[in-house]
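Note that this is a trimmed complex: some chains were dropped, and none of the rest were shifted.
By written order: A and B. Residues from 1 in each chain.
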Amino acid sequence: MHRAKKIIMDFKAQNIADFLQGTVEGDANVSVNNVSKIEDGKPGTLSFLANPKYEKFIYETKSSVVLVNKDFHPEKELNVTLIRVDDAYQAFASLLDLVDQFQKQKSGVEQPSFIDESASTGKDLYLGAFAYIGMSSKVGDNVKIYPQAFVGSNVIIGDNTIIFAGAKIYDNSIIGSNCIIHAGAVIGSDGFGFAPKEDGSYRKIPQLGNVVIEDDVEIGANTTIDCATMGSTIIKKGVKLDNLIQIAHNCEVGENTVMAALVGIAGSTKVGKNNMYGGQVGISGHITIGDNVKIGPMTGVSNSIKSDKTVLGTPAMDIDQALKTYVVFRRLPQMREQLNELKKELKELKSKQEG
Amino acid sequence: MHRAKKIIMDFKAQNIADFLQGTVEGDANVSVNNVSKIEDGKPGTLSFLANPKYEKFIYETKSSVVLVNKDFHPEKELNVTLIRVDDAYQAFASLLDLVDQFQKQKSGVEQPSFIDESASTGKDLYLGAFAYIGMSSKVGDNVKIYPQAFVGSNVIIGDNTIIFAGAKIYDNSIIGSNCIIHAGAVIGSDGFGFAPKEDGSYRKIPQLGNVVIEDDVEIGANTTIDCATMGSTIIKKGVKLDNLIQIAHNCEVGENTVMAALVGIAGSTKVGKNNMYGGQVGISGHITIGDNVKIGPMTGVSNSIKSDKTVLGTPAMDIDQALKTYVVFRRLPQMREQLNELKKELKELKSKQEG
């Protein structure tokens, strides 16, 4: 297999120092084309050293350039070029942001693509080939819609939002500004609602609501968010959802809540603000989770949870109780032996006493 | 963020009363453009009142129009327009169906799209832009295939079936009439079959079977159904699958079975009729689940289950046993303390007796 070197930028140390308003120590002409952690440094990459715990790595790193704080005093000889800045971590982060923005810099409408004549689009649109914008939809400024993405009818998309390749936005969805919707995500598919008929078959309950996604939300690859039966499924400002998550019809997810992959939330459940969920959590329908709730991975939640709780396990328990319970759980076979031993001893004792 | 009002219809109260063969009480000229629950009523929307438990909401609802039963006698003054009908719930449902059908009314072939010259399509086809119909495939009447959907070669699709944006139907799949396949669903991907080789690597076992989906089936967004190794993976009439479900090769899912999101069923398992599964259930391969089986959320099933059982937990237990078991499970730390206490007491007793 031929493995190419990934190039995400191409700068000399001096250029980077200029951008960061720092000073070079060493070869100002050395070029870097990627970033790396200082402990995994590779030639041609740039690393940073902020946490003194990592200082030992700077003496052996293979990175070509390392960002360091102004007051860094090496204790041994160095083989790398240094760039001294006020705050090495912040400088590194702003450099990453710059590269990221540069990489995502795309504009123009590739052909063939499809924009319904009743749709409107804003300034600086990127529309990839084979992307689709349906009837009466309104797309804001500086929006990027990657190839093969689908925007149905009557959809609203705010400014600066990115919709990656093949994401699907059903009719009537409303998406805020500064959102990122990853590839394969499905927004607004029908809620799972069926009324049983007498013969055991089901009648579909029409799903006439929509999905509302507020600003600054990120939705992971292949995550699905169903529309409401009536009204709206709501994902509030700042929510971050990982990949392969299911949010059912009429749910509401509060501001700045983050969920790891493969979480499932059943219909009409309200999740508060600033929650954090591990992977594969399952939450029943029609319950309420408060604010600042933390739920450990694989936890099964079937009852409402008050604010500020941390829960774990199936059924969900307070974290302290859960940890104690699982310790005992792992010793169940020994516990049964002890119980049997006790029974035996008690029997002997009884027979002695009676004998 | 600019949040538009969602408009799903635009009727006056009198028009709706005429359609439902009901009578108006109040302002016959008031317009409604959406539906809402009576307890969440908003101006410009239509609600219904059927269950007397909800009667209290009609006196304070902000809905503009409420459907009520003919014999409804308000106990207080009302601010809303009423439409009296024989059965308010049924009338509301038929109105939703009408709106739903109206919203999904699409026809015509958008360009560019791809129909292989050897494929055949029926009357009143809707084919979205960038949709694909492969060699020798046969598509029935009144079928809707949304943008970017893929229909491979030798596929058969029955009448009135809807395939939403970006769903992928592999070669040789057979899909019945009146089915709905949601965005991103994958039908007929290769079964997961590999034969180990002596060096620890694997040889792919060709997956030459197909998927057969009978009539009236709904498949959720991003759900995957693998083709059989030989023969068919079969989803029977009336089955409803939620989002992100995995049905492996050679499975069979019986009539009118419904499954919530993130369920996984391993290869060659047969599921009976009228089953109901909660979310994130996992079922092992090569087992048989009877008819009318209910499986609680997150349950792990590794053995066959007879008809009419309700099971819960991992490992799956009869619901009664499971509920009792989980009650004790949550008290394990206390139980261990009790056990330790008993040991101590018994030891004391013994030493007294012996002493």
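We take it that a residue touches a chain if its C-beta (ideal position, glycine included) is under 8 Å from a C-beta of that chain, and two chains touch if they have at least 3 such contacts.
The structure displayed is predicted, hence computed values, not measured ones.
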{"item": "Total identical subunits in the assembly as filed, 2 in place", "value": "3"}
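Assume only the chains that are shown with their structure count from here on.
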{"item": "Distance from subunit B to subunit A - Cα centre to Cα centre, in angstrom", "value": "25"}
{"item": "Subunit B - residues contacting subunit A, complex", "value": "1-4, 6-8, 34-37, 40, 93, 96-97, 99-100, 103, 110, 112, 128-130, 146-148, 164-166, 180, 182-184, 216, 218, 220-222, 237-238, 240, 242-244, 255-256, 258, 260-262, 273-274, 279-280, 297-298, 314, 326, 329-330, 332-333, 335-336, 339, 342-343, 346, 349-350, 353"}
{"item": "Complex interface listing, subunit A residues touching subunit B", "value": "112, 114, 130, 132, 138, 148, 150, 152, 154, 156, 158, 166, 168, 170-172, 174, 176-177, 184, 186, 189-190, 192, 194, 200-202, 204-210, 212, 214-215, 222, 224, 226, 230-232, 237, 244, 246, 248, 262, 264, 266, 280, 282, 284, 300, 302, 314-315, 317, 321, 324-325, 327-329, 331-332, 335, 338-339, 342, 345-346, 349, 352-353"}
